[in-house]
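Shown here: the complex without one of its protein chains, the others still in place.
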Amino acid sequence: MSIETGLAGDMEPVAATGDAVRVEKLSISYRAGRALVPVATEVSFAIAAGQTFGLVGESGSGKSTVARTLLAKLRAGSSITGGRVLVAGQDVFGLDPARLRALRGGTVALVAQNAGQSLTPSMRVGTQIHEALTSHGLRADRADVLRALDQVRLPNVKDLARRYPHELSGGQQQRVGIAMAIAARPSVLVLDEPTTALDVVTQAAVLRLVKDLSRELQTATLIVSHDLGVVSGMADQVAVMRHGRILESRPTAKLFADPEHEYTRQLLRDVPTLGARSRAEAVAPVAGGGTNQDPEPPSGTGNQGSDVLLSCENVSISYHASGPPAVDSVDLEIRRGETLAIVGESGSGKSTLAWSLAGLTAATSGTMRVHGDTGTGGDLARPVARRSRELRQLVQLIFQNADTSLNPRRSVAAAIRRPLRLFGTVARARERGRVEELLTEVGLPASFGKRLPAQLSGGQRQRVGIARALAAAPELIIADEITTALDVSVQADILELLSGLQKSHGLSTLFISHDLAVVADVADRVMVMKNGRLLEVGDVADVFSGPNHPYTASLLAAVLEPGDLELPQSPAEEQDWIDDNPGGWLEPSPGHLIRTWKGAGNR
Amino acid sequence: MKATLRGAGPAFTIGIVLILGNVLLALLAPWISPYDPVASDSAAALQGPSGAHWLGTDMYGRDILSRTLNGGRYALQVTFLATTIAVAAGALLGCLVAYLGGWFDDVVMRVVDAILSVPTILALLVVVSVLGSGMWVIVLAVVVVYTPAVIRVVRGAARSVKSLDYVTAAKARGERAGPIVVREILPNVSDVVLVEYAMRASWVVLLISTLSFLGFGANPPAPDWGLMVAENRTALTVVPWATLGPVAALASFVIGLHLTSDGLGKRLGVDRAMTGVK
Amino acid sequence: MPLLILRRLGSAVLTIVLASLLVFLAIQALPGDVVQQILGRDATPEAVARMRSELGLDTPVFLRYVQWLFGALQGDFGTSLVSGEPVGPNLLLHFRNTLLIAVPTVIISVTLSIVLGVVAGLRRGKWADHSISLISLLAMSIPEFMVAALLVLAFAVGIPMFPAVVLDGPQASLAQLLPSIWLPVIVLSLAMAAYIIRMTRTSTIDVMTSEFITTAELKGLRRARVVMRHALPTALLPTLNVVAINIAWMLGGVVVVENIFNYPGMGNLMLEAVFNRDLPVIEAIAVVSAAIYVACNLLADLTAMALDPRQRFRPRARRGAGAQPGPKASPAISTVERSQP
Partner (left out) sequence: MPISSSMGRRSVLVAGMTLGAGALIAGLSGCGSSNGVADIPLAAATGNAARGRRMRIARPAASAAETLDPASSLSAYEYLGAIYNRLVKLDQQGTTVPDLASEWSSTPDGKTWTFKLRRGVRFHDGRVLTAGDVVYTLGHILDPATGSPQAGVLAPILEPSGVTASDSHTVVFALTSPNAEFPSLLTAYQCYIIPAGSAAAIGRTGIGTGPFRLSSYTPAGRGSVEAFADHFAGPPALDGIDFYSVQDTSARVNALLAGQIDLISQTNLDFATARVVASSPVATVARAKDAQWYTIPMLATSKEFSDPLVRQAMKLAYNPKDIVATALQGNGSPGWDNPVPPGYADALDYTRPYDPEQARALLKQAGVEGLRMPIYTSSYDSVFTPLAVAYAEAVKQAGINLTVTSASSDSYYTEIWMKKPLSVSYWFTGRPVDQLLNQVFRSGSSYNESAWSNAAFDQLLVDARREMNDERRRGIYQDAQRLIIEDGADMTPMFGDRLVGLSRKVVNYSEFGFEFDYLKIGLS
């Protein structure tokens, strides 16, 4: 029952018969031209039935490659250069085709990262589950298919089985993927970043489901993730990978409590956490609220004055004449030097609101004014084409995806120079010097100016994006999920850089994120949005310590922190509250406003 | 460009060599041809390959090698001009249409669809019979027929570029449509345009030859690949090289274009650029 | 979904009308005197004058177009300037003959090329792939007129297996034409198959490397099932476009082949009409061809809908393949957007 582990290379794995999976000194290389590039080097681990093993590491660490060898799957061009993989005692790479098929899906099943892409688009969901059963010689009729769907707690399974994958939500797709994987009762389950594409609440629910199922089926489970929180909550044992090697492999609790390897310690330092807040407090105290209504809208929040940079009132944005607006009557206010975070899942309207401030999407109604509506200030409700130069200069965007936010055909210097020229920030003769200054300021060598974006790493590109925004000499920076695509360590650097610049330049920042932990780290105040509605706003400390709107509470509850060995208990995936429209506001503490709601039972 | 060429594979190299070889031979033809390609010599008619005439002579005693060497000049010239104009115009318009969208897009694409729906050869024959078969007419005809196709392809690529963040960034800065199209969109569909150029050129050169073959292109006694085939194909068994020479040259050029376009596509990952996955 | 189909039908009709207008206007610019052309070199000026007045060539252009359009809507494509016969029945006859080549060509080339394309895609980098790719490369690069000439030389003159030309006129019975269609069918199939093979190969490779195929494989499915049920429906999506465009191309591009084989089809009629500047005939051919092109695209759309449920919900699915995100497999567009000599 004990889990055999070994620090890479120095321990012979013990041939314990109880292990469902044994990976022994596995080395994999990728052929690039004439050279062999190692992807994994002498990786060893074992997983016993009923146990969960976590592989954690940043992108390119080789963790997914290793995980897929359990299904005897290698990428084209890769080959095993040493070691072996034993599943139920057999070397998976030595199987004949018939046994290989039996292994795949029968003995070992995979839940892949993006269910939307791993389900065959042209085939009904039910059929795909059906063939997962029949291909392993299992008798299967419609009832079995429905049972499989039922098992992953999907609603309306009869209807759902007839749908095509694109007709499901991301969470549903992932559940179908899981149903398909466990359909043939495998003894080994490989979870390759199973929740990366999902929002936090769904993630918590899906993980809970997987954990329950693997316990129920007594599978040996391998979970691969870049997210320390996920691995922490799921795995009994965790291995940290970097550059194809396992650096450290220990029981979960020990690893998080007392990391041995410097890299692990670094990782743990870089992961933003909610901090000292107690999870128990996050539970909303005002269930079925609406008794203590405060009619005043939240624009009145706290101390107004000359330090308000931007104020929006009653902003609504619709893409289509019919249908619900993407942003629905939102008020907001950003002060000078402040970081205001907007938190919400995809579709909450947070990005739409930000793009509207940048002038890319016209607001349908409401007012958006800078500088308290006076002086050089102006009406931000105008689209960018009708804004004055000063106004355009004032708001600058930093994008989520550093890969696509820089024109791949233009050099770094050209990217930074463009706003300088357009806004006439500096004289032409000074441009070059200014570009170099900006590069230095964002922590890049001045020589990087000559490079093309493709010659930079993701973090470096994001720095260029920041430099480009700074070049316009703005007062407000809109940072739209700017660290989502980055590894934890890079994310930490970028966040640090941003907050440093913000202080030195006196910038206000609108920080958009779905990651509560990051927000807790960087923001002064936070707004919570859902379905285009503002649900809660307040100082970070107030919001994160509660009391909260039930939605905020569910978000907070779903956060997985490294070191938490348990998943949140039965996270509420179904919304248990109803928006109280127009509703009023609660103000549990000064400046902390919560929209009133109704309990779901009141319907 | 160097970076562009690297990693495109040996087929790409062969392609480039075939194209450059053909272009070079066509350019140098007046100097390296052993004979005047139109000068007939009744005493030397219908000779087989020999030291004096490597590929033999045709029915008027004209040197087939010289005619083959010179035979690409017209086709390559028209191909170069027509493809360049069509691709340039199509690329610009395609980007503009994609960027502006709205009714402009609707109107342009409707016309594009209409032109595309008329079979190429019919459209071409109509233009040629309207304006005669001079070189510039053919160029114009090919441009008329192929620009819409290029617009469509480039528009598709540009639409995915249009939604990328760096274009959004430019818009947010307040850049106008012109600079955005020229600075941000066009350079980033250049991969597509380049591959399109090679593919398009391969069709144009075949099209030109087909036109000549049907009697609407180059005029006798001018040496021209398509025309040579038309003139000599019935006599394939008597003067095989008068047909095979030009066809081999034509095919090698087209193969070159295909290989180049494949290589470019592979190297530049054009298909991914189209969907914006890149 | 019916609304979607209706919308496409509407825009299809608009495209056809616009195409007919463009062709009509283009032909109006013809400098050569139609009548002189018809009557030939030996015509007397009196005969020319009489014919001009008979044909009423003095009516304003736009009026003539409107008249024509209304006629066409009722199936009346006017009267040939040359023969004086109604255009419709004659065109129908030639169209029927072209279909006799076109249908076997489509069946043969599509079947063959999908099989070969998928095989090449699955055996990527192997011997089979190389030979298939090489043959399709050659087939794309050697002009049809050369292939046709060689085939005639080999299989009509050398070994008299097939007729070298069609001697019977457009009224020939299908049985009379049947022996003559095979060489044209081979020539056209080769050219057409080459492009479809390449497209199918590319999209097969694309789809086979996609995540859902990996998932299907790792589910332990048999290779055949993975290919047939999971990969093919998606892999055939881009191929559909190529097939559609190729069918349209073929109906226009049979010109060369019909010319060489003296085949009494639409291509020959087209050449003859262009030579004679027979405006009503050219116009009718253009409209018929445009209709076929549009219909092929429509059919490709509908098939795509049948193959891929995602296609059923996109309002503007086809407007340049770039707007077609599809699965990961969105092929090199230039291959899709083929319109060939």
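Here the chain labels run A, B and C in written order, and each chain numbers its own residues starting at 1.
In this section, contacts are C-beta pairs under 8 Å (C-beta built on N, C-alpha and C of every residue); 3 or more make two chains touch, one makes a residue touch a chain.
The model shown is predicted, which means the values in this text are computed figures rather than measured ones.
**Q** Name every displayed chain that the left-out chain is in contact with.
**A** B, C
**Q** Among C:Arg201, C:Lys219 or C:Arg310, single out the residue that touches the unshown chain.
**A** C:Arg201
**Q** Just name the one of C:Val66, C:Leu134, C:Leu174 or C:Met228 that touches the chain not displayed here.
**A** C:Leu134
**Q** Across the whole complex, list the residues on chain C that are touched by the chain not included here.
**A** Missing-chain contacts on chain C: residues 31-33, 36-47, 50, 80, 82-85, 124-125, 130-131, 133-135, 137-138, 149-150, 152, 156-157, 160, 163-165, 167-171, 198, 201-202, 205-206, 209, 259-262, 268, 271-272, 275-276, 332, 335.
**Q** What does the interface between chain B and the hidden chain look like in terms of residue numbers?
**A** So the residues of chain B touching the unseen chain are 9-12, 14, 38-40, 42, 44-49, 56, 58-60, 129, 132-133, 215-216, 219-222, 230-242, 244, 248, 259, 262-263, 265-266, 268-271.
The definition used in the following text is that only the chains that are shown with their structure count from here on.
**Q** Which two chains have the most contacts between them?
**A** Top of the contact-pair ranking: B-C.
**Q** Taking mean CA positions as centres, which chain lies farthest from chain C?
**A** A
**Q** When the centre of a chain is set as the mean of its C-alpha atoms, what distance in Å lies between chain B and chain C?
**A** Chain centroid spacing, chain B to chain C, equals 21 Å.
**Q** Among the residues of chain C, which ones contact at least 2 other chains?
**A** 328 - these are the residues of chain C that touch more than one other chain.
**Q** So in the complex, which bits of chain A are touching chain B?
**A** For this pair, the touching residues of chain A are 358-360, 384-385, 387, 389, 392, 395-397, 399-401, 404-410, 415, 418-419, 422-423, 468, 472.
**Q** Okay, in this complex, where on chain C does chain B touch?
**A** Where chain C meets chain B, its residues are 11, 14-16, 18-19, 21-23, 26-27, 29-32, 137-138, 140-146, 149-150, 153, 202, 206, 248-249, 251-253, 255-256, 259, 270-271, 274-275, 277, 282, 285-286, 289-290, 293-294, 319-323, 325-326, 328, 330-335, 337-341.
**Q** Which residues of chain C touch chain A once you look at their complex with the stated criterion?
**A** 209-222, 225, 229-230, 233-234, 307-310, 313, 327-328
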